[in-house]
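The complex appears here without one of its protein chains, the remainder shown in place.
Each chain gets a letter, A, B and C, in the order it is written, and its residues are counted from 1.
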Amino acid sequence: MSDQDSGAGHLHRLVLFSDAVFAIAITLLAIEIHPPHHWNGIRDLFAQMGVKLWAYAISFAVVGIYWISHRRIFQRLRSANVVLDVLNFIVLGLVALLPLGTELLWEQRAGQAFPVYVGLVALIGLAIALLWAYAAFVGKLAHPTPKAEAVYVMLRVALLPGFMCGMSFVSLVYPWGWAVMAATLVGLQWLNRRIARVSQAQAT
Amino acid sequence: MSDQDSGAGHLHRLVLFSDAVFAIAITLLAIEIHPPHHWNGIRDLFAQMGVKLWAYAISFAVVGIYWISHRRIFQRLRSANVVLDVLNFIVLGLVALLPLGTELLWEQRAGQAFPVYVGLVALIGLAIALLWAYAAFVGKLAHPTPKAEAVYVMLRVALLPGFMCGMSFVSLVYPWGWAVMAATLVGLQWLNRRIARVSQAQAT
Amino acid sequence: MSDQDSGAGHLHRLVLFSDAVFAIAITLLAIEIHPPHHWNGIRDLFAQMGVKLWAYAISFAVVGIYWISHRRIFQRLRSANVVLDVLNFIVLGLVALLPLGTELLWEQRAGQAFPVYVGLVALIGLAIALLWAYAAFVGKLAHPTPKAEAVYVMLRVALLPGFMCGMSFVSLVYPWGWAVMAATLVGLQWLNRRIARVSQAQAT
Partner (left out) sequence: MSDQDSGAGHLHRLVLFSDAVFAIAITLLAIEIHPPHHWNGIRDLFAQMGVKLWAYAISFAVVGIYWISHRRIFQRLRSANVVLDVLNFIVLGLVALLPLGTELLWEQRAGQAFPVYVGLVALIGLAIALLWAYAAFVGKLAHPTPKAEAVYVMLRVALLPGFMCGMSFVSLVYPWGWAVMAATLVGLQWLNRRIARVSQAQAT
């Protein structure tokens, strides 16, 4: 029956549905944070809640970055099918686990929660990359895109957020991590511009 | 007053509303999962959380499959009325119980939760089938559909998800269950193609 | 600044926002229901959860009925302004209290929760009636409607849901309550038709 689905309306409903899941996941991040039972003055309040608020801010940034990635990749699509539905559900199913991951982060013991959290973040990136790879190379659901650009988009979403999330935790201990992150962003900027030039050259 | 409702706008608002309920139900599935109080290493963490994550994955799949069914059936509609509102509310009211059903599943004792869970899943399928039966045969709210196809659509959503959900639990104990599930899918594929041929023959 | 708001886009965004609040309130109704700690067999499970599931079903019906009322009244509007925003927020603020009201209902002691719950339901109806009264008679935000019809719409949403909700609790004790409810619906049907005839007569 999937051939009867009108692709554009289907795509629109898929985007709205995904937005709702992102919005709920991002708002639920805060719902498990409760005020401490005893506190004395604003300073004490923030001292007691600091870790939770940091964990919240990090996860909010993660959801935000993936929402932007998701929006950009869906802007490149022109149609949807059932396989895309399923791949998108995998993405959403992982995003919906972020409130749980955030709780792990603020209750963590001896840094054991960091690899779990980074692993979850990296998995979301891989799931979006898989979705894009299917849409661009197999399902032919994307607007025409030069192959180099399509590969670059896939690799970037697959690797960048997980790498940056992991590096920012590393950087808390080893300050040279910030330099690695800056270098990565500068390198990507350069690659970005190079691929745009190649794509343009192919177009003309 | 229902005759004054402009059917298409009504249908659109009904779809958006349903999407929001599906999205919230799917995201709330994870919210009752909390990290264990004591854990030592990632292996131990997953050993302790394994059952909950499986229950989550199963329910996420169930909501996903029903969202796809719901989307496909509403794609076949061209209008809505108050009776459709009520039938759709029954569907949504059952979907919103899935987080509770999932909790039952991971706290289960001696397999007693399986029939309750499968019963809930089967009820959602029956409710969607009822909605479609009303829309196609009574309320004349659907785009023209050959009768054989309409009956097939109704029976498939009424029976398939509940049956597959039940069989996958059976298959955990009796491995021949997987064979039954595979045979069912192949049989449906064949039926699917046959009905498409009949519908085409009627159209010409 | 409110004069600069383009009314139709404003109205659209208000409807989407309201739908989201209704959808969240309806889905959260179930989230406070947890499985009992000990249960033995499906029969025992339902015996222990019966009251909660009834309370859930009643509140789901209440939200459903008010969603339909809200949709119908907004279908009669052609524009929005800041006053409508505020009145609509009052409606939504009361709807969002329904999960709390439902909890009261299933934890009730000696029937004391019934009047509180019925009061909340009645307040939502009054708030929607106030919104419609403003839109139709003061703000001139509605499509042209004969005055008798506008008054009837206002009175119906102000009184009917609260009355029916209260009567259905009364009917649990005094069975003649069901007869009163049936008579009310028949009477409204008659009034409905009469007003349609008057409106038509005025139009021609």
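Remarks
The definition used in the following text is that a contact is a pair of C-beta atoms (placed from the backbone, for glycine too) under 8 Å apart; a residue touches a chain by one contact, two chains touch by 3 or more.
All values derive from a computational prediction rather than experimental measurement.
Taking every chain of the complex into account, the chain not shown here touches A, C. Touch with the chain that is not drawn comes from one residue among C:51, C:86, C:148 or C:188, which is C:86.
Shown as candidates are A:60, A:114, A:163 or A:178; the residue that touches the absent chain is A:60. Against the chain not displayed here, chain A makes contact via residues 15-16, 19-20, 22-24, 26-31, 33-35, 39-42, 45, 56-57, 60-61, 64, 67-68, 71-72, 75, 192.
What chain C contributes to its contact with the hidden chain is residues 1, 4-6, 9-10, 13, 16-17, 20-21, 24-25, 28, 31, 82, 85-86, 89, 92-93, 96-97, 99-100, 103-104, 107, 109, 112, 115-116.
By definition in this document, only the chains that are shown with their structure count from here on.
The chains that touch chain A as well as chain B do not exist here; no chain meets both. Interface note: chain B and chain C, two copies of one sequence, contact each other through mostly non-matching residue numbers (shared numbers fall below half of all numbers used).
Distances from each chain's CA mean to the overall CA mean are smallest for chain B.
Each chain gets a centre from the mean of its Cα atoms; for chain B and chain C, those two points are 27 Å apart. Chain C has its Cα centroid 39 Å from the Cα centroid of chain A.
Among the residues of chain B, those touching two or more other chains are numbered 16, 20, 24, 28, 31.
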